[in-house]
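Rest of the complex left out; these chains stay put.
Chains: A and B, in written order; residue numbering restarts at 1 for each.
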Amino acid sequence: MMGGYGDVKLLNDDGTRLDGRTVDEMRPVEIKAGILPAAQGSAWVKHGLNVAVVAVYGPMEAHPRKIQRQDRAVLDVRYNMAPFSTSDRIRPGFNRRSREISKVTAEALESVVLLERYPRSKIRVEIEILAAEAGTRCVGITAASVALADAGIPMRDMVVGIASGKIQDTVVLDLDKAEDNYGQADLPMGICPNTGELVFLQMDGDLSIEEYNLATEYNYKAAAEIHEIMVAALKDRYDGGEA
Amino acid sequence: MAAPVPSLLRQELERLAESDQRIDGRGRWDRRDVQLEVDILYNAEGSAKVTWGDTVVYAGVKFELRTPWPDRPTQGSLMCGAELRPVAHRKYEPGPPSPQSIELGRVVDRGIRESGCIDMEALCIVPGEKVWGVMIDIHVLSDGGNIFDACGLAAIAALRTAVVPAERFDVGEDHVLAVKGTPVMASFQRVGGRFVYDPCEDEETGGEERIHITLGDEEHLHSLQKGLKGAFTPAEFAEILEVARTHCGELRELVSSMEGN
């Protein structure tokens, strides 16, 4: 939820942000593919100070049978925050926030994975947030895309997770922790870099339609940048880079 | 094995879409009939019943005295929950809240909360010691499609007609809850390839992704949610956002007409 404290100073006098970024500059992103030996596919993404690790298992038999779909695979996606990932420790176990994020993340990925290739089977996507600094659901989506690709699961496109928001009545790209705590709006999107389609969309706070449009524009620009890093990580992995 | 989405229904919806028709005869951006009743339940401090086509939803508001969070000593709190209980449809099973039920509750909650319509500071009684907790519970009794919009409407109507039971808690005189705006949700679903407003049950069964938009009094966005499998373009979003503006305005007036009753 947005804090909505319009009176906390988050922009410097020269229009830059407290950490020195410009309004349309994202935090640094690092990605590695294939980092978990036990998984079929895996990825590690560091976005700002966020760290997400994803393991992909399957396709495997879907059981119990009542979850099977005759014409396609089911995606079983879990988003989980490690107890030590936040400032105050989180008690282990699913909570309502995690369940909602798991649901909409699964639906985003279902929109690009060629599920019809694996009728009656299940693909598990396990998203673990090890360190959280605002924007973890987006980092999880990015990492899940890379891990699915690393597992060799066919997809019609990747999904890049990225958010813009509003601070001090100004639209900015990729809120960090302070901006998230004291900002006025947050607009996370899941963008397909090739088709330009959206498969994930949430928003809360307060945005005029014009602000929405500008935030969307920032998100698309950043998605293209992150996509390049994703592709490089996968290349690295298959060119015999670190496994 | 879960039933595949009925392909005959899907074909029928696609066929209708070709001539821009809908399965219940409505136009693409038409709304079903909506009836709103308020102040109908003993024990609830505010209550509303929404009959939206074949969908029936009740909302009730309760208050409690709480100690404020240490970092927000002058703020009360708001909790908005929606439950998809098995009463509402043959398809809902008993058990712990499903992801569908959790999403519904959280999307409705965000629409109300993020609009800022409840002034948290106005819920403070003694700073650092005693504040009001406002709890809206929404009960879906009959799911005939588009329960998101029906729940959102029931919630804001129950809030706007709620009375703070200060006397019962011995903290002053009963008074109307101050509500500063009327956030309203408009939901769209891709049916037969294109988005329609206010999907009915068949359209939900045979449709694809949904988009839920909550607009405040000044037509600012307060909450967005894309649900279910499917992809859409920014241009499609721009189109439904325009439609949402009209419908949210109409429903906002319906809520306003209830007050003072």
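To be clear about the criterion, a contact is a pair of C-beta atoms (placed from the backbone, for glycine too) under 8 Å apart; a residue touches a chain by one contact, two chains touch by 3 or more.
Note that the coordinates shown come from a computational prediction; the quantities given were computed from them, not determined experimentally.
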item: Stoichiometric formula of the complex, labels as displayed; value: A x3, B x3
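We adopt the following convention: only the chains that are shown with their structure count from here on.
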item: Distance from subunit B to subunit A - Cα centre to Cα centre, in angstrom; value: 27
item: Subunit B contact footprint on subunit A (complex, rising order); value: 1-2, 4, 65-71, 96-97, 99-100, 102-104, 107, 110-112, 187, 192, 195-209, 212, 216
item: Subunit B residues within the subunit A interface of the complex; value: 1-2, 4, 97, 99-100, 102-103, 105-106, 110, 113-116, 209, 211, 216, 218-234, 237, 241
